[in-house]
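The complex is shown incomplete by one protein chain, all other protein chains being positioned as in the whole.
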């Protein structure tokens, strides 16, 4: 048991709520793992862009004998080659969330399902609105994550008579969401529901709707399972009765599974896809982490 | 030295067809007309002096002739054919080059790079620095400039920059060379060298247009003289027909009184300013001097002697160490412009465009900038007072303007100088240090400024005048300190104050200023 | 020249209309006109109030930026500084809430003003004492403030205490005689700014330093002091903006104020202040902030451009506005 294992964790820097949650959970998991297994060294490295992430991969593998790499890639295409490079040294690869363009590279895959986040929310909306109505959508930062959610959402909506009045970027930013929602409200006399795609943005949207005192907006939905929003769900908020989880804690799950590969006798290979079930007042407690910043 | 150069007067008859002819040129800036209907012939092989008061339009006329500005009316002809220059380059291609009154060089480039800017020599694809540096060294030597071809222009003193500028005009063969107050920033040696160059250009058949407020130069050098007044042409005369006094009267259009006010009686008083052992980095060494109320202390010396450095160091504008500085008996520990001004000492810079005036601002803001705290006791700015002070100044200092909303940069040099004087006087000082009080100032304004200095000294103030113009130094000063290579080399009083003595003290032992730098 | 003549010299250009100075207001007018034509909702009182209120942040910070830019400086750290000040203020208010109740709000505001001014002082001192390009200094402090807020929020968000929320909310959403408070605050700050810039000695020195720092120095102006003070004013304005900002969403996140520096600088420049210093237009800056906000608003209200291209159209409009400005003011 004297052998030291090094596990590198490469994640996006905390630039907004969700990635902030990822960093938080990664750091918590690092502490817990290192406390539990003295022979495992975890190195967490954040990067603020795809390029920076590739750089940090290069740095980590150039300066350490990596036994395992847990990576939440910025984007699929851009990180595929570099991760492949790391894998070619015999490093165990755990991919989180965003799949690589070539799935054969990874040993372990732990993922949320962005398409499902969009689709499940849409499904719920279609039911609640009785298959018709007018809604507006806010997008995040133009990235694959945002793209997939929007794709999942619109595919379901398109099959109903619900009309998407407008869809614009608000960059996963509360302020921009607030501003954009104010403008939506000014532009459309009737809006039945809003999908903010992300709970950070949802908070901005709620502020704008409250200010305008618009009674026509029946539902305002987000996604990701932010602490404040789960609290609203738990409290049975009428306009935000559900959320969809896209828990940043998945990074911790992946790290623990990867550690098990070395610490225990449990070979960990395969794909683990976290479902995106609706969070409802009934099950909200399971998704509530009061200590998480997110 | 200067005397010798000026006495050899060689006017030659130049007739024949003009190389350049201006017909009915005029120029206006918006509603303001600064030049009306000027007709002028310039002939090959003549030195044609243009004289006139500050703001008469001399520089404007030169800018029109050299393509730096477009005339609002009138035409130009070269060798009989009409020409119109869209820019300075076209004019230079046609053989006309202007050496500006103000320094126009790129400070970050070397001397050689400035000289060859826009017409670099090259070999294959690369610039040929070797050749350019060599050619530069040659022309610099010709104008008597000691700067190195690769020195950064921004590091050179003003006089050297002026010479670099002249060197630039001499780089290629020209038909017409226009020198706009080339000697304003030069001391006697350089002036003599320059006059020689002008003569040799004339001998080569070049037409030289020469603007200067130093009428003795004009008298010594010019073949013909054209007088401008208020933007209008008064006439052109053979230089031999005019003496300095006549020229001056043609310029101002009235009879002139005495240039220098009579000297004052020596006074007995405690010094208003006492300086001991003042050393300034890269400039002056252990200067000790004092000046009494009611006294004009002249400071002479060659260019680069460190006079400006000494005073800027005194004012805390450069790194300096002083043994002691006392103003009206009060010791100043760490001098800076603010504390010195509060104690009653002001300094008027020689670089009025670069360090004296905000060229893009109006008269008022410039006027009150220095004395803001004295004019406005509170935080607020009293704009009524500002306007009143501006009107007052325009009247008192006889600043010639057509509208109060003019920007300082649009004033002619003489008017700028008066504005600058008025600016430092706003602080109501007891000691006034004036660096080159009449650089580029016409004779009318000069006597005004002299009288002004006399007035303030008679009113009990002390005045230090740094000047490279010997007659001015001699005519104004009660006492003269001569600097050489950063040190005070001599003190002259009473009848000892003569041009010869100053020159001798300034030049005697060390004839190069580099010696000091090595020390 | 006789004294009669001098007395009759025109006083100043006071009454002459300077087209150049009016350019931002004309541009604003044109864009509002376009907005009205594109979407009838644009002119609704509600929409206009929203837009004007929103522009308060950029306008308030812009007043400070006008000072910094007029001295020839530049502050890239303002967006991050805002986030940092908001973070500190929320923490202070939350900490004080149990003891002071609603009085924690003014107390927190004072903390914000002090912290903001100190942040500005930090920038100013590094620029002037260290003699480093403001661009680089504030790029550095931009990273520092941003990292600090990220650290303070643990990458998540930092919300104001629920108990304070309702007491504080009206500062953004409330109004006085129909004029929203943020608008009133903007006007007060702009008036103050204009007063300081045009009517005080300090303002004179600001333009003098920006116009030619050598001349200022030779005239006894403490150039470093004036520059530093401009940064402090900038920090103070950022704090005022922070005070208006918190009641709106009640939280600080690592994305708070992101890229606001670019918007602020754009507003200042559109407003007619020269980036190289020496010329400053406080009211132009306010107009510039409005222009940016109105353009964004019109973009959302109109259905003409793909969501992907909104940024392109905004960029193009800004350039076109500047071109128009150039050609009207060169008359």
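Chains: A, B and C, in written order; residue numbering restarts at 1 for each.
Assume a contact is a pair of C-beta atoms (placed from the backbone, for glycine too) under 8 Å apart; a residue touches a chain by one contact, two chains touch by 3 or more.
Bear in mind the structure is a predicted one, so any value in this text is a computation, not a measurement.
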Among B:65, B:88, B:434 or B:470, which one touches the chain that has been omitted from the display? B:88
Candidate in contact with the missing chain, chosen from B:109, B:234, B:342 or B:387: B:109
By the document's definition of touch, the residue of C:118, C:139, C:167 or C:184 touching the omitted chain is C:139
Of the residues listed, B:32, B:141 or B:459, which one is in contact with the missing chain? B:141
For chain C, residues touching the missing partner are 126, 130-133, 135-137, 139-144, 146-148, 150-151, 154-155, 262, 265-266, 269-270, 275, 306, 308-316, 318-319, 322-323, 326
It is residues of chain A that touch the chain not shown, namely 13-14, 23, 27, 43-46, 48-52, 54-56, 58-60, 62-64, 74-82, 101, 139, 141-144, 146-147, 150
Chain not shown, touching residues in chain B: 68, 87-89, 92, 104-109, 113-114, 116-120, 122, 125-127, 129-130, 133-134, 137-138, 140-141, 146, 148-150
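Just so it is clear, only the chains that are shown with their structure count from here on.
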Using CA atom averages as chain centres, what separation in Å is found between chain A and chain C? 34
In whole angstrom, the CA-centroid distance of chain B from chain C equals 44
Chain C, residues touching no fewer than two other chains: none
